[in-house]
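For this view, one protein chain was removed and the others were kept in their places.
All chains are identified by letter, namely A, B and C, in their written order; residue positions are counted from 1 within each chain.
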Amino acid sequence: MVKQFFSLAGAASGVKMFFLKGEAWRLSFLVMLALVAVITAVQPGYILPYNLLVKLRTWLPLILAAYGQTFVILGGGIDLSVGTMIALVNVTAVEVMAAGGFSPPSIVLGLLCGIAAGLAAGAVNGFCVAYLRFQPIITTFATGIIWTGLALWIRPESGGGVPMELYDLYSGQFLFFPLVVWVVLALFGLSWVLKKSSFGVHLKAVGGNAPAAFETGLPVARIRLSSYMICSVFVSLASFCILGETITGNPYAGQGYDLESISAVALGGTSLAGGIGGPVGSVFGAAILKLVNDAIFFLGIPVNFQRLMQGLILVGALAAGGVLSKKNRGKSKDES
Amino acid sequence: MTLLSAQSIKKRFGGVTALSGADFDLRSGEVHVLLGSNGCGKSTLCKVISGVVRPDSGTVRVKDRLLEDITPRLSRERGVGVVYQELSLVPSLSVAQNILLGMEKVNGLGILRDTKNEEALEEIFSEFRDLFPRGFSLETMVHALTPDLQQLVEIMKVLARDPEILIFDEPTASLSKEQIDLFFGILDRLKAKEKGIIFISHKLEEIFRVGDRITIMRGGKHVGCSTISSITRDEIVHLMVGDIFQSEYRKSSPYRSGRELLGGRGLSGRSIREIDFSLGQGEILGLGGLQGQGQRAFLLTLFGVEPLHEGTLEREGRAVSLKSPKQAMRESLAYISGDRKKYGVFLIRSILENLFISRVILNTMPLFRRKTLKGSADSVIQDLGLVYDTLDRPVSTLSGGNQQKVIIGRWLLNNPAVILMDDPTKGVDVKTKKDLYELMERMCQAGCSVIWNSSDDQELLQNADRVLVFREGRVIRELSGKDLNESTLYRAALGVDDPAEEGR
Amino acid sequence: MKQHIARVLDPTVLVFSLCLVLLAIGQIVSPGFAAPRQIINMLVVASFLGIVAAGQSLVVIGGKNGIDLSVGNLVTFGAIVGGAVMRQQDQRLMLALLAVLFFSFLVGLLNGTGVVFFGIPPLVMTLGMGIIVAATNRFITGGVPVGGASPLLRILVVGRIGGVPGILFWWILIAVLVLVLLHNSRYGMNLYALGSNETAAKLSGVSVVPMRIITFGLCSLLAGLAGFLYLGYLGSVYNITLGDKYTLASVVAVVVGGTALTGGVGGYRGVFFGAIMLQLLESLLITLRMEQFGRNITFGVVLLLLIFMYGRDKKLRM
Partner (left out) sequence: AGRGEAKSEGFVIGVSNPWVGSEWRTQMVDRVQEVAQPYIREGFIKEVVVQSFDVPLEGQIDQIRNLISRGADVILVNPADANALNPVIREAVQRGIIVIATDTEVSSPDAINVAIDQAEWARISARWLVDKLGDQGKIVAINGISGHPANTARVRGYTEVFRDASGIEILNQVNADWDNALGQSTMQNLLATYPDINGVWVQDGMAEGALRAIRSAGRDDIYVTGEARVGYLNLWKETGIDGIGVANPPGCMASALEVAVQLLKGRELKDGVLSGPFGNTLYVPVPVVVTNLNFDTVYNEYKGYPDYYSVDGHITPAQAEQFFK
C-alpha cells in the first residue's frame, strides 16, 4: 500500500516535472510563433528580415525591461519604477552627452553615467526592499515618483539636440550583424548563464522561500538587492534603446513600461509570487504583447476593438497559464 | 572535546519568554539529546545557535571561539548544520538544487560545475536511494514530495555540508520505521567520525536508543543534564514536567451510554480508510496511535475540510453530508486545534474578533454591536478563566495558553454538541491543561460529546472513555475499560497484537 | 511604555496629525489655505479618491496579495455608463445608478473569479481586466462620450447645504457604511479573519471563495459608484482616461492609511484620512509654487517615510 502510494506520487511528479522544469516559456514561444503566423498570413511582408529587424528595434526596450523585471520578480519582489527609471537614465545620459557636445567620448561617458544613474536607482529600490524590508509594490511606486521628479529636474522637457548618429549607431551593424540582433543573442546567452549559475538558483530560492533561503545561509538581502540592481542595468539598456530610436532626451520616456513589463513577465510563465520561471519567457512575453498590437492592426480590427482584444488576450493567456500552473504549483509559500 | 557551548541564552518574543537563561554544551563524538515539553524552547535554542534567532543575551561558542552576531551563514561557515523542525526547503526548486543550495561548486564565473556537483549529490544520495520510490529523480521539485521524503531531503541537505556540529530538530516525527532505522545508522557513523550531534525528539525510546547525553529543558532553560545511561524514564519525565503534575487527573464521571450524537460507517478519504465509529452523548472518544496516522485527517473529514470519498456520516441518526466547516458548524460541530498559529488564531486581530468569528457566522443577523458581543462573552470568559486586559487588544498579546482558551471560547459560544479536539493542549501549561480537562468533563455532563486526538498518551488515557487506535489511516483497535492503559495502547499503536501486521 | 508608543504611532492618529500639520504649514505660507472654504474644496477633491480607496482597502485587507488595479478604469466606466444611460434626464437617474452598480459589481466578480479559480495573481488579473474595461469604455463611447449628468445628479453632488457640497455627505455616508461593514458586520469580521490567517478562517467557518469574489465585487462597485458621482461633479465625461489617476493613488491612500498590503490589518478610518492627506499634500505643494519635479520628489519621499513607519515586512532573523 505504501509502495503504491509512492509510485502514484512518482507518476504525478513526473507530469508536474514536464511543466515545471523551467520550461514554462515553451508555451509563450508557441503563442509568439502563432501570432507571427497569423500576421504573416494577412501581411506576407511582415516576416521579411528587414521588417523583423525593424520590429526588433522597437520591441527591444520592452524586451529588456521585462528581462530585467524578471530578476526582481524571481527574487520575490516587484519593480513598479522601471518606467520612470528609463526616463531618469535617458535624461541623465543625454545631459552628459550634450555637455560634451555629443563627441564620441562624451557619448560613451553619457552612456556610463546613464547606467550609473540606473544602478543608483536600482540600489535605492533594492536597499529599501531588501534591507529596510519595505513592501516592494508601494515602495517602488514611491521611488518611481521620485525618479520622475529627478528626470524633470534634470530636463524639464523633451529635446536635447541628440544627433542622428546615435540612431545610426543603434540601427547599425556590429561585426556583420545588426546591433539589436547581438543584444537579443546576448540575452539568450545570459539566460543560459543564469540557468547554469549558482546565482540563478539562489535567486529562485530567495523568491521561492525567503526564510528557508535565509536559514540555509544564503545572503538573502544581498541577493534581493542585486536583483534590483541587475534589473536596473537592463532598464538602463532599455532606456538607451529608446534613446537610439527617438534620439530625444525625454523626461517622460518609458511611460507604461512598469506594468507592461510585469505583464510580459507573467505571460512568459514566470510566477509573480517569485521563485519560478526565467527571463527567456519574458522575452517571448514582451514579443507577444507587441505582436498582439500588430495582429490587431494588420487584421484590420476596428480601432475600438483593439484594446478589447488586447485585454482579452492578456487575461486569456494568464488564465491559461494559471490553469496549467495551478495543476503543478508548489505549495504556495505561506499557506497561512 | 567541547565543540559547542551556549551560555545563559535569553530570548523573548514580544510577551513570551522562549529562553530564560539556557545553558547547553556539546562534545565531539556524542549524540546529545535535547528534551522538554512543547514550547519549552528547544527549537529556539537551536535557532539561536544557527543564527536564525538573535538572542537578547547570552553567548554561543564553537570550539571555544565566540560567535558574535551569528547569522545562519556564519554558523554554517563555522561548521554548524541544522535540520529544522519546520524544514528549510524551497518547494519550487529541485531536490538536487535544495541539497546543494548555497554550497554548489562553481567555476570562476559562477557557473555550476555539473559533474562535480553530481558527484557530490551521488555520494550523499546513494545511501538514501532505497528509501525513495523507483524512478525517482533528483530533478523532482521538492513540493511534489511527501512530507517524509521532504524530511529526508532536508537531512541530506545538512549531510552535504559535512558540518562538525549537526542539529536535528525532531527529524523522526514524520519518518517511517525503516527511514528512522537508516537515519540512526547515519547518526552512528557521524558519531564515529567524531561529530557532535544534537538530537531532539519526543519519543523516549529513540532517545534511549541513540542518545549519549541528555539535556532536559523546562520553561526556557535547562533543568538537568546527564548521561543517558545514568538516568531513568521516570527521572526524565519528572524533570520535564516538574513537581506540579503530581495530582493525577482522571475523568471522574464514566460515560453513560445514551443516544448516538455522531456516527460513521466505512468512512474513507484521502488519508483515512474505512473507519466505523459511534459517538454517544456525554462520551469522550479518544484517537490514539503514533502521530500522523490519519487522526487529524479523520477530524478534518468530520469537520467538512477534507473530502469524504466513501461512507456515510450520521448526526443523531440522520445522514448528513458535510462539505464545509460552515455546514459542520450548523450541525453543532466544533473543531479545536492545538496548532493554533496555523489553524486557530488570528494573531493580529483582537481577542473579541477571535472569540466571535464563528458565532457571528452562524448568526441570522449579519450586523452586530461590539458592545453586545462583549456582554455576551462574559459567561464563557469566566468559564475559561481567561486572563486579559481588554477584549480589543490583539490576541497576540496573550500567552499561548490564553490564546488557546480564546479558541476554545470561540467554539463554546456556538453551544456545540460534538467537539472535535486536535491535540488541543500542545504548548499549553499544566494548570491550563487541567482546566481544560475539567471543562471538557463539564461539557460532557451537560450533554456534549468529544472526539479527542492527542499526541500525549497520558492525556488520552486520562480523559477518554474509549480510544480508537489509528494506523495508516485505519482504526486498528478500539480500547475501552481495562484496556485503557499505556502498554495496550502502545502495543496497538505499533501493531504488535495485530495478526495482519505480523507477516510484514 | 511600549504600548504607549504603539498608540501614538496608530496610523489613523498619525495620518490625521499629518493632515493638521499640512494645514498649519499651508496656512502659514499662504494665509487662507486652511480657511473653511478651502478645506471643503480639498475635501471635495479628496472624496472621489476616498470612495475608490474604500473599495481598494477591502481587497487589500482580504490578504493574499489582494490589490485591484482596475479601479481607475472602473471610475471612468461608472462615469461613462452613468452618462450614457442617464442622458441628462432626471427620470433616468436611478436606472443609471443601478446600471453602474450592477455592471461594475459584475466586473469585480470577474476579477475575483480569475483570482480564485484560475489562480491569476490579483495584480495582473486586475491589470488585464482594467484594459478590458478601458476597451469597453472606448467601445461604449466610440471615443466620444455620450450623454451626461442629469441636473438632479449635479445638484446631489455639487449642490450645497450650509456651504457643504452634496458629495461630502455622500462620502460620509459611504464611509459610515464601510466602517459598519468592516467592524460591525459578519462580512467584515470574516474579511479580517481571512486576511490574517486564511487556514484558520476556513476552519472557523468562513466561506473563503465567496468572500474573496464578493470582496472584489464590492471594490469594483465602489469604484463604479465613485465614477458615477464624479460624473455629477464633471457634468459630462471629457476624457476616457479620467479615472486612471485613481488606480495607484487608491493603493497609496490605503497604505498611507495604515492598511498593510499583507492584509488583515487596518481599516477605513485611516484610509479616509489617508485620502485627505494626499490631497492636502498635493494642494500644499501647488500652493508652495513648487515645480513639478520638486512636488514629485517631496511626494515620493513622504510616501517612503510613511512606508518606513508602517509598511514593512517581517524580519527574517528574529
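As a working rule, a contact is a pair of C-beta atoms (placed from the backbone, for glycine too) under 8 Å apart; a residue touches a chain by one contact, two chains touch by 3 or more.
Owing to the predicted nature of the structure, the values given are computational and were not obtained by experimental measurement.
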item	value
Visible contact partners (per top-of-document touch definition) of the missing chain	A, C
Listed residues A:54, A:98, A:123 or A:320, member touching the removed chain	A:54
Residue, one of C:14, C:44, C:101 or C:156, that touches the chain absent here	C:44
Residue ranges of chain A at the interface with the undisplayed chain	43, 45-46, 51, 54-55, 58-59, 61, 152, 156-160, 162, 164, 167, 171, 242, 245-248, 250-257, 290, 293-294, 297-298, 303, 306-307
Interface with the undisplayed chain - residues on chain C	30, 32-33, 35, 37-38, 41-42, 44-45, 138, 142-146, 148, 158, 230, 233-236, 238-242, 245, 283, 286-287, 289, 292
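Keep in mind that, in the parts below, only the chains that are shown with their structure count from here on.
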item	value
Farthest chain relative to chain A (centres taken as mean CA coordinates)	B
Between chain A and chain C, centroid-to-centroid distance (C-alpha), Å	30
Gap in Å, rounded to a whole number, between the CA centres of chain B and chain A	43
Chain C residues counted as touching two or more neighbouring chains	197, 199-200, 317
Touching two or more other chains - residues of chain B	52, 71, 342
Residue ranges of chain B in contact with chain A within the complex	50, 52, 71-73, 75-77, 82, 84, 87-93, 97, 101-102, 104, 106, 109-112, 133-137, 139-146, 157, 176, 341-342, 472
Touching residues on chain C, where the partner in the complex is chain A	65, 67, 69, 114, 118-121, 123-125, 127-136, 138-139, 142-143, 197-200, 248, 251-252, 255, 260-262, 291-301, 303-304, 307-308, 311-317
Chain B contact footprint on chain C (complex, rising order)	180, 183-187, 189-190, 192-193, 196-197, 199-207, 264-265, 317-318
